[in-house]
Structures are given as structure tokens and as C-alpha cells.
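Removed from the display is one protein chain of the complex; every other protein chain stays in position.
Letters A and B mark the chains as written, and numbering starts fresh at 1 in each.
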Amino acid sequence: MSYIDAGYAIAFGVLAAYAALLWRRRQRLERSASRPQGHSAP
Amino acid sequence: MSSSGESAVAPWSPVATWVVRGLGIAAAVALAATVWLGLWVTPPDQVQHNLVRLVYVHPPIAWVALYLAFGVAAVSSALWLWPRTRSRFWDRLAASAVEVGTVFTALTLVTGSIWGRPTWGLWWTWDARLTSTALLLVLLLGYLAVRRVPADPDSRARRCAVVALVAAVDVPIVHFSVDWWHTLHQGATVLNANLSPTIHGSMAWTLLLGFVAFTLLFAWMLAIRYRVEVLSEHVQDTELDVALHERWAEGTDPVPAEPGGALV
Partner (left out) sequence: MWRDTVLVAGKDLRIELRSRVVMHQVVPVAVLMLVLFAFALGPDRAPMAQAAPGLFWVAVLFASVLAVQRSFALEAPDGARDGLRLSGLDPAGVFLGKTAAVALQLVVLEVVLTAGVVVLYGSHVRSYGSIVVAALAGTAGLAAAGTLYGALAAGLRVRETLLPFLFLPVAAPVLLAGTRAWQAALGLGAGNVGSAGDPWVRLLLVFAAVYLALGVVIFGPLQEAS
């Protein structure tokens, strides 16, 4: 694998992974934030 | 901003949702186009041959990290510290910008290193740009560490804002002094990203597209991260309220008093 390919792969890979992480974190939080009080375990 | 009584955070307005979604789609399209143009369509450079293709990725990422993200973080922190403009919005924005910026800063160093190795044979060198970027990364990690320390939102915002401001002051000082270090030191080689003298045609357009694409990506990530910040603050408040309610419920239960039983 050439340096260029590695560079592109790492850059886009990390950004994609971070984007996915953010997205999933947001989805989980949207769900638990809309749950009525008392059901979410502290 | 205690959430006692509220059961949910207000969702984004339709306009906001539409804007963010638009940003995301635009970013994805622009990035895809950048990759396609960068890796296949544009010609190799006269001097750097195929290695020049990293110019469509590294400088835009560096721009986002060092100027856009860090700039937003520093300005937001200042606006929070200034009593007249203080608002939770700035604190959350700063925290979001710092986290996204940390990812971009780390990538700046990695892509720069990957570019440097075949070009100059070095994984790393202590020139002004690399050194101050590395230092910025450490300072951003420091911000994130302070952010994690449990504290009330106001104190936490205060501490983080100070960290961001000190970083904003320090990075230029570091850059300047390392630069000086090299120019005053006899026999130092100053490494520049030397492209061929003129970058024109498809390469210039692709470079511009790269800047636009990564900026859009940053904006989208910032928005999502901001939303995450709002939501997680709310969830924490809610959990605290639930815990408090349960505690109070214990106190008011008509349990027959045991000798030496629980005090209210």
C-alpha cells in the first residue's frame, strides 16, 4: 500500500469512525432523553 | 437550567434539522468528489509526483484543526467568560469544537507525518508548524481532561474556558519561538511543503474543493457534537433529579421508627 493510499485511508477512516461514534452517541441520548423520568436507571 | 419537571429536551426545529442534514449530505458529496478527483482525475505533480495527492487532504485538515476548530473554541470560550455575553451556548460550543478539533489535530499530525516520510525521509521534524501543532494537541487533550472532572456546569465551564484561552495565547508563542529557534540556529534546514511553483488547473480546483469539503464536514460534526452535549447534560441532570427524588421518597415514607433508626 502506498503512502498516499495509507494517508487517505487513515484520514477518512478515522473521520468516518468518529462520525459514526457521534451519530450513535446522539441516537442513544435522544432515546434516553425522551424517556419519561423514573424509568432511566441512575 | 435544572430539568426538574421537564421530561425531554426540545428537538431541533425543522429548519435546524434541515440545515444540519444538508450540511451532512453536502459534506459527504464534496468529500467523495475530493477523493475521486484527488486520487484519480488530477495529474501527478512534477516535483512530488503522486505524493502531491496528499495536498488535497492534509492542508484542509490542518486548516480545520488549527484555525477553524481552535478558533471557534477560543472565541466561544472568550464569549463565555465575558459576563455580558455569557450563555451556556458558548460553553457547549467550545467543548464541541475542542473535541472535534482534537480529532482533526491528531489527523493533521498523522497525515503530515505520512506525507513527510516519503517526501523528506522523516517521520517527524521539530519545525515550527509541526511542533506547535503537536503542542496544540496536548493542550486540547488537557481541555478534555478538565472537562471530565466532575463539577457543576458553571465551574466546569469556567475552568475549561481558561484552559482554552491560555492555549490560544500559548500556541502562537510556541510557533514563534520555534520559528526563531530555527532561523537563529546556524545551519538549520527549514522544511517547506514545496509544491511546484504554480499549482493550477484541476489541482487548484481540487484543493479548493478539499477545503470546502472538510469545512462542511467540520460544521456537520460540530452540530451533532453540540446536540450530544445538550442531550448528555440533560440526561445527567435528569439522573440527578431521579436520584434526589428517590432519596426524598425514602425520607417521607411512613416507616415505623426503629430504635436508633434513620434520621430524616
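In this section, a contact is a pair of C-beta atoms (placed from the backbone, for glycine too) under 8 Å apart; a residue touches a chain by one contact, two chains touch by 3 or more.
Quick caveat: nothing in here was measured; it's all calculated off a predicted structure.
Visitor: So which of the visible chains would the left-out chain be touching?
Guide: For the complete complex, the undisplayed chain touches B.
Visitor: Which of these, B:Ala33, B:Leu135 or B:Val242, touches the one chain of the complex that we don't see?
Guide: Final answer for the missing-chain contact: B:Leu135.
Visitor: Return the single residue from B:Ala16, B:Leu122, B:Ile173 or B:Leu208 that touches the missing chain.
Guide: B:Ile173
Visitor: Looking at B:Ala33, B:Val75, B:Val110 or B:Leu165, which makes contact with the chain not pictured?
Guide: Within the whole complex, the residue contacting the unshown chain is B:Leu165.
Visitor: Give the residue, chosen from B:Ala151, B:Val212 or B:Val242, that touches the chain omitted from the document.
Guide: Counting the whole complex, the residue in contact with the absent chain is B:Ala151.
Visitor: Touching the absent chain: which residues on chain B qualify?
Guide: So the residues of chain B touching the unseen chain are 81, 135, 138-139, 141-142, 145-146, 149, 151-152, 154-156, 158-159, 162-163, 165-167, 169-170, 173-174, 176-178, 180-181, 184-187.
One rule holds in what follows: only the chains that are shown with their structure count from here on.
Visitor: Could you please state the distance in Å, as a whole number, between where the Cα atoms of chain A are centred and where those of chain B are centred?
Guide: It comes to 14 Å between the two C-alpha centres.
Visitor: Considering the complex alone, what residue numbers of chain A touch chain B?
Guide: Against chain B, chain A makes touches at 2-4, 6-8, 10-12, 14-15, 18-19, 22-23, 25-26, 29-30, 32-34, 36-38, 40, 42.
Visitor: How about chain B: which of its residues touch chain A in the complex?
Guide: By the definition above, chain B touches chain A via 7-9, 11, 31, 35, 38-39, 50-51, 53-54, 57-58, 61, 100, 103, 106-107, 110-111, 114-115, 117-118, 217, 221, 224-225, 227-228, 231-232, 234-235, 238-243, 245-246.
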